[in-house]
Each structure stands twice: as C-alpha cells, then as structure tokens.
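What follows is a set of notes on a single structure, which appears directly below.
As you look at this complex, bear in mind that one protein chain is not there, while each of the others sits in place.
Here is chain A:
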C-alpha cells in the first residue's frame, strides 16, 4: 500500500512546494496575478495537499482502504471513523508516529513532506497573506505608483511628445490668427483627439507631455513666445488692458468661489520652464501688456470658451453658467463676497511669513527677490492613475465581452473644467477626477516635474490641489498624497497668501489655502503611521482657530487688526470659526482613537459636544461604542444611559429612538447575547425599515446564531433590492465572507456582485471587498 501510493502522490506534493515560486503551472495563463494572489494560490494548493489524500483515495474500493490512505498522508491520527473519538493521543506522539510511518516509505522525500504537513497547517500562511486587507491595499498601491513613475519617466514620453505637440500648435495657429477666442488649453483638445487611441488606460501618457513647456525651446523669451503658443483668452486680455483693478471683472470671473478678485494669474511655468524665475515678474507685466498675460485660463468659466473644445458642445456651458450665476449687481455682490472672503480666508501666518508679506505689501521687496526656499512650488509627482479596477476584474472573471459593458466616465469624457470635475466626483469616479485635476494643474504650469520651479498660485489652483489631494486620500493613496503635499511645506509659504499678489488680488488678504486643505494636510500622516505628526499639525491649526476666535471676541478682525466688523459679520465669523475648531477637534479625537489613546480620545469627543450640541446623542453613543470596543461594558452602559436621557429631554423622535435601540443592541452583543441583539436591531428596522446599519447588523447577528442561510438571504435581498444603500464595502465584505462559508460556489456568487457593482459604482469602487482576487 505504502509503496504503491507513495510515489504516485509525491510528485503532487513537490509541485505544490514549488508553487510558491513558480506559479505558472497552476494558474490560468491569461491572468496577470499580483504577488498577493500568487501566495494565495499556492497556499490553497497546500491546503489541498493537506487534505488531498482522502480525495485521491476515493477511487479505491473499500472504505477501510480509504481511511488507511488518508491516515498515511494526513499524518495525524491513526483511526477509523468508528473508533477515532476516544483516542487521546498526545500530538507529539502522533507526529512521531507519522515520522515513523513516513520513514518507512522508500523515498528520500519524506523530510520535505513532513515539513509540508507539520508547519503550514492548511491555512496558517494564508493568515498572513490575507491578514490585513489594508496592508494589501497599500502594497498594491505602491506597486501602482511605481508603475506610474515608470510610465512618466522623463525619457519615456519624449519620442512621442514633440509630434503631438506639433499638431497642437498647428491647430492653434489655424484657429487663432488674430486675437479671436482660442482653445484655451491645447491640452484638452488634444486630449479629446487622442481619446481614440487612449482607450488603453495608459494612453494618457501624451497628455502629460503636452504641457506647452515641453515644446517650447530654450531659445526664446517668454514674451515672444506667449502670443504664439498660449494665446491669452481675449476677454481676459481685454480685462487686463481695460482696468487692472476694478470689479467689472467679477462678472466675468465668477468662478466657483465667487471671488471679486481676479482669479487667473500668469504662471511662468505655463509658458516656459527654462525661464525659471523670470526677471520681470509676470505679475507686473500682466498689468501692462496684454500679450504677457498667459493663459491658465481654464479657471475662468467656460462661457468664454465655447469654441475651446469642439467636442464638448455648448450645452454644458450653459449649465455651467447656471451653476455659477453672476450677481445682478456686480458691485453689491462684490461687497458681500469680500466680507465672505475675508472671513473664510483669514489665517495667521508665522512671524517670518508675516514679515515677507508686509514687505511685499509696502513694496519694500518685490516678490521676485524672495528666496525660492521660502516659496511653495508644487508640481504633480505622478501622472494618470487612470484605470478601472472593476473593469479589469470583469475582464478577468467574466470575459472581455462583459467588461465592454462597463461604462464609466473618464477624465476625457467630461468637460475639462470644474463642472466636469464635479461630475466625476459625484459619480464616484475619483480616479478619473484625480486625472482631471492633474490635467488642469498641468495647464496651470504645475504639472508633472514642475515641482521646485517658480509658480504663481491662484484661488483656483489651490482648490484644484485640495480636491486632488482629498481624492487621493479618499482612494487610500496616502503615499501619493504625501508626495504631492510635500512642496507645500506647512502651508505657510508667503506665496500662498493673497498679500503676495497685490496687483492680482488688490486688497485681498488671507490665505489661499482652503481650511479643509489644512485639515487634510494634518490628517494625512496618521494614515502613514505617523499619528504624532498629525496631532502636532492639528494642534497648530487649533491654536490658530482659537486665536482668531479670541480676536473676534475682543472686537478685532479675524487677523487681529483693528477693523470694524458689523455685528452680523462678527457673529457669522465666530460661528464659522467655531465650526472649524470643532472640525479640528474631531480630527484630533479620531486620530487619538486610531492611536488607541482612549482616555484622550474620549475626553476630546466629549469636549466637542460643547461646540456641536446637536450631535450630543451621536457623540455620546460613539463614546459608548469606544468603551465597548475596549471591553468596558459597564462604562459603555453609563454613556448609553446618558444618551437615553438626552433623547428623553428632547422629547423622543423616532430617529433618536433608533440610536437608543442600537446602543442596546451593541451591549447585548458585547454580552454574547446575539439573540437579544438581533431583536433590538430588528426593532430598529420596525421604526426605520431602510436603515442599512440595522439591516446589516441584524444579518451579522444571525450568523453568530448559526443561521447562515437566513443571514445570507437577508443581506443578498437587500443588496439586490436597494443597491444604492447596500453596495457598500462593509456589506459586501460581510456578504462575500458568508458566501465563502456557505458553498463551494462562492466565486460565481461573488461575480454576480461584481456585475451589480459594475452597473452602479464608479472607478473608485474598492474591489477588495469582493474578495475575488
């Protein structure tokens, strides 16, 4: 028996041992697997090997034979199904026994096999490979980034770039012999043209290169070049020649920020990278000659450039106008907005920065003379993320045909402006949205490789950066975000303040950096295992908020200057800054929670109640849940009691009733009382049948009660009935986990989920939760 069976099986085991490294044999050839899946595959096989003997043996006739076979290979226990229960054999002796048995087999491979059986234990390695969802994510991301880098390596695009650019130039010339409306950004028309070829995800490479700076030789001065390459938008130039500083422009420039000031600023980089730090500031020249006003104009509303991209019809333009209506009376609205600007933009620069800004304002120093070291000179650090993981996955599991059906918006298929950007964001195509911000920033002269080169900022360029970085964070691409945040330093460079551009933003004060970008900047390090840095930054923001609030309370303006604010304005400002303060405190508390510093986290959450009294119920419940997480049920119950009191004092509304019930359910859950927890979640559903949390949690309870099928049925029907609510990472993760537990056909069922997700979700859908790979 031994001798006949031994050789037959050994090769199998050996193969499997090798599989870890050389996977080709066991994996379908067309798939390109990541390292992750390699490991997984090999482990699965291992697992099989571990149990395989009985499978192999099934063709032998008698039951006893089967058992014997199994015994040999599966090492553990020498028993038959009838007698196995009673034997209490120490494992050691079992293993020894096994060794003995194995040593009997003639082959020398025994050792290897032993290892196989003793150590890997079917699934232990898998632990590691699957262990952390997030880690996996990260790893993959790193890989991605690397890929990207390769793509955009400076040498790489070179061969293609000039050609494309030439065409672009020609087109430009044709359309704009005079001062007529010009495609503001050749890039976009280019982008549209190349779309056909660019269906392949990587096809965007060219766009990167299309920044005018690449084509312009090193020969000519920017002044001469400008008229040829980057035609100024006519209206813009008109505006500048008409009057450098007065408001009529606001009519025209009503960007989303409805700022009264000018939004477009020339950027040396947009024209020529070689003329770094041009001696005459573009700012100054802008006011004098029309020609030198280059175009980063896509920040102007699209209304001025209907001809820009022939592909985009006029329809979106109208929409755009509707979105950004300009006030009837530009002057009146200008007054209001300037108050708003002041309130929102207020910030307290560091002493050093303040000195620079003052000397710029008093014209003691020209911005050009300022040491480059002190300026924020950002640039894209990587190019297109473009890619749709859902589609790739469909291709792999459902075939090309199914994948063809997947239609998502890409950066090229929307308007090349803020409106298009918003469309991408709201349809959850965040990857495409990141691409689009990249294009818009490239056109602004802050494209790939421009980091460290002098540049001018505008309200809009910083908003673009904010959106880009926020989306990167949302996509969990934290390293990328950190990389691109880096040139901004601590967001306190002089050229990030309006005062730095007295000619472009006359009279405007404060920071161009949106407050939300500061918060994002502060929050980022915690996702990269540097929570302490996050806390430091948040404390910095917090102290500025507090200082501004105290200025306001002392009757000063936000920045501490002696300026008279109307009562309304003061109150509005106090309200704004209080809400900002509470936002920062939320971030702190969240960070502390992630650091598992529960004492401080709870304290901080508690102190937020003062600022956000309407969130008292949620905050107290949240604190209660923190205690449950720690395992301190008694204290959690105390907080939940406070929640009930708070609800009662408000006069119960159904919504608050649900939070009370929900809390009760969590307490039951923590007492291992899944039955009552399920009842509580179910009673939440009676009040609020569509509550996704209660639905999901009730299903989870059912599983712990040993009612897998019911639980699965409930979740499945929810996902199919109301995909908007239930195609969520957490629900899908639960569902796929149960599929795996339920049947051997989990892969098909997961694929069905993939199809469902493909119909609804954008390119930011996290495919990991489907556990298909």
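Worth pointing out:
One rule holds in what follows: a contact is a pair of C-beta atoms (placed from the backbone, for glycine too) under 8 Å apart; a residue touches a chain by one contact, two chains touch by 3 or more; residues count from 1.
Note that contacts and distances are computed from a predicted model.
For the chain that is left out, the UniProt protein name among "Trafficking protein particle complex subunit 13", "Phosphatidylinositol-glycan biosynthesis class X protein", "X-ray repair cross-complementing protein 6" or "Glucosidase 2 subunit beta" is "Trafficking protein particle complex subunit 13". Only one residue from A:477, A:669 or A:754 touches the chain missing from this view: A:669.
Across the entire complex, the residue among A:408, A:421, A:496 or A:522 in touch with the chain not shown is A:421.
In the complete assembly, the contact with the undisplayed chain comes from A:470, out of A:470, A:549, A:565 or A:581.
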